[in-house]
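One structure, pasted below without further comment.
Left out: one protein chain. Kept in place: all the others.
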Amino acid sequence: MKNTAVLLITCPDRKGIVAGVGEFLYRHDANILHADQHQDAERGLFLMRVEWDLAGFSLDPSEFPRRFAPLADRFEMRWRLERSDHPLRVALFVSKYDHCLMDLLYRHQTGEIPCEIPLIVANHPDAERWAIFYKIPFHLIPVPAAAKAEAERAQLDLLAAHKIDLVVLARYMQVLSSEFVNKYPQRVINVHHSFLPAFVGAKPYHRAFERGVKLIGATSHYATADLDEGPIIEQDVIRISHRDGLEDLIEKGRDLEKMVLSRAVRWHIDHRILVYDRKTVVFD
Amino acid sequence: MKNTAVLLITCPDRKGIVAGVGEFLYRHDANILHADQHQDAERGLFLMRVEWDLAGFSLDPSEFPRRFAPLADRFEMRWRLERSDHPLRVALFVSKYDHCLMDLLYRHQTGEIPCEIPLIVANHPDAERWAIFYKIPFHLIPVPAAAKAEAERAQLDLLAAHKIDLVVLARYMQVLSSEFVNKYPQRVINVHHSFLPAFVGAKPYHRAFERGVKLIGATSHYATADLDEGPIIEQDVIRISHRDGLEDLIEKGRDLEKMVLSRAVRWHIDHRILVYDRKTVVFD
Amino acid sequence: MKNTAVLLITCPDRKGIVAGVGEFLYRHDANILHADQHQDAERGLFLMRVEWDLAGFSLDPSEFPRRFAPLADRFEMRWRLERSDHPLRVALFVSKYDHCLMDLLYRHQTGEIPCEIPLIVANHPDAERWAIFYKIPFHLIPVPAAAKAEAERAQLDLLAAHKIDLVVLARYMQVLSSEFVNKYPQRVINVHHSFLPAFVGAKPYHRAFERGVKLIGATSHYATADLDEGPIIEQDVIRISHRDGLEDLIEKGRDLEKMVLSRAVRWHIDHRILVYDRKTVVFD
Partner (left out) sequence: MKNTAVLLITCPDRKGIVAGVGEFLYRHDANILHADQHQDAERGLFLMRVEWDLAGFSLDPSEFPRRFAPLADRFEMRWRLERSDHPLRVALFVSKYDHCLMDLLYRHQTGEIPCEIPLIVANHPDAERWAIFYKIPFHLIPVPAAAKAEAERAQLDLLAAHKIDLVVLARYMQVLSSEFVNKYPQRVINVHHSFLPAFVGAKPYHRAFERGVKLIGATSHYATADLDEGPIIEQDVIRISHRDGLEDLIEKGRDLEKMVLSRAVRWHIDHRILVYDRKTVVFD
């Protein structure tokens, strides 16, 4: 595995950005591995992702902000630098359904999702077996309706104590408060078991079954204060027929949920996602 | 092409239906080509489709109702008999976008959609070139907002005069009145350019673009008095990305619309669709 | 869960089969839950699957063969009766790659794959952790090139001792001998990591990468003496692009392999598959 840096840029679209960034990296001997960009013509927006090998890079990453500042200022960039030797620290939240959790943990172990997972947070004890199997600390925090704020405080304390960068709601069945979500903007990923915006809210499979749709879907998105309205990261569908009962929908849906959530987590961890308005750009 | 009969049955689920129907057909020397059935356990409903070769069938089809009545009564069946030598008579309605029209006409000519198309009805003159190319009478009936009822009356007169069995709205951009739709229950097929129930109503591609979905869809369904709420026949989706502008969505959507509409028309014409509640059973 | 029986029939296509089977089941008070049939016109073949509730069935299953014999003889049927209260006994074979194994075991636990799994057979020790986690006996049988026959003998002894009905090769990387496969005709399911018949044989992902295909696939099939030539049960594909390196193909392929293998195992266990020539009919 190479030791790489990823630079993510969002700024007004103007002439000279590519030349400026290219020249800056070249001057410091960056060996570019991937570069991708996107222009949103309607909004006059420029978005870019560049990844380069840190071997041979002549600028100390700690020096990067100061040196990059003039260019960033000139083009009014919002930017950040990520480094593969600083893997993200991810907390997995789970309730009773554990298929997404077990899927993510397996992918983590095979190296598909290169991050650190310092803890699993659950409001239900069943998932602990996976924490034991994969040797990850497990924190059971029940969320009684009457004491939700308290539970969230305990969760937030844990996230702070473990310096968590990303919260993944792996079929965590509690709605997070706006306060919680706003503390981790674009850093909480949720999976909703429908093809959003169809079947926003509770019991989407039941409603899909009643409506008689011919495909069911799942959606991973960043959680926002508006439930199921956050920027969509990934969606997928699978065909169903009149022969599929509600149970079949739930079963087929599990496979979709695993796929769309694990892809979203992976892309986030690879620093491939940029958000603007309510949309995501996923660089591939 | 074989000359075949199709029997479609809906009735309460009870023991003995298969035996009864099987025995009846066997007694009259039916050579069964396809048979499919579906039980909806929740509703206690039995649905069946049987197709047999009319060659060798010892019962004259005109005699069928009288002879089948005792069995039908015993099991409280709603049923109908369709014959491949009585192909459906289909009217195609179109506005300005002609991709679904040209697709259906081509499939009709290749034999994929075996029916008669005695007329094309349009509220816009552009599609006439296809009517000329395929030698099908073309009726231009403008639908000014102020005289919609009149226009529908003219349309209904045409349908009656031509003994139309099925109306296909091939991106016909006018909303039909309840009166119209109720005259052709489960006999008007529409295509909506979204994955219903997402983006019900106007400008679904615009709203999909704004919402930042990662897949767009199209849906064919039977038209009912409630717009976009009729029983869904077929749906399909295609992947999009942040690189796709609104125009790209519209272009990719055209291919979806052609696919889901032509499949729905074909299945209807093959007498494969049974409706109950708001759902369709599509026998394959 | 209902206690059900499944009757599977293959015979020459003739008039009266449906009537005969329907009448037989009705006479013994069968409450039919599902029935599906297929005619292969070209070969004059009739295939059928009927499932009914054993509650209320007036014929003792042990009596079934004797009573059904006259009908079976009359129509020259090959047939078998399966019962949901006699779940299949399945042996999982695995080597080092354990994604299919862990996927099958999870689905087994959730009830998606209702069978008994009395043992896991491996030629490599790594998978034992799953056997321990799921409390399933684990048998490590190394397969050195020089002593393959001996290893197979040990495997076959285990299968016999445990009355195994189905062998699932969950990325088991050894080629089974014809002797082994012929002892379990249509009872060994393998997964091949390509879209057969493309890339038959070794290293299909490498060859897919070199050929520059735009989709990769996976195939589950019954193992036969001819490697990768057995009847195909299920196939699926996923899109790749020039950005995907060999490692990406292998990763994406893992998800395909899990899907196509688990579907095949499930359909086999539900007695939905009939084989004729080199093809499968999968009743849905």
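Going by the order they are written in, the chains are A, B and C; count residues from 1 in each one.
Heads up, the rule we're going with is that contacts are C-beta pairs under 8 Å (C-beta built on N, C-alpha and C of every residue); 3 or more make two chains touch, one makes a residue touch a chain.
Everything numeric here is computed off the predicted structure, so don't read it as measured data.
When the omitted chain is restored, the residue from A:22, A:87 or A:245 that touches it is A:22.
Mapped onto subunit C, the footprint of the missing chain covers residues 38, 41-42, 195-199, 210-215, 217, 231-237, 241-243, 245, 277-282, 284. For subunit B, the residues in touch with the chain missing from this view are 99, 102, 106, 110, 112, 129, 133, 241, 243, 251, 255, 259, 284.
Mapped onto subunit A, the interface with the missing chain covers residues 15-16, 18-23, 25-27, 29-37, 39, 41.
Assume only the chains that are shown with their structure count from here on.
Centroid to centroid, with C-alpha atoms defining each point, subunit B and subunit C lie 37 Å apart.
Of all residues in subunit C, none touches 2 or more other chains.
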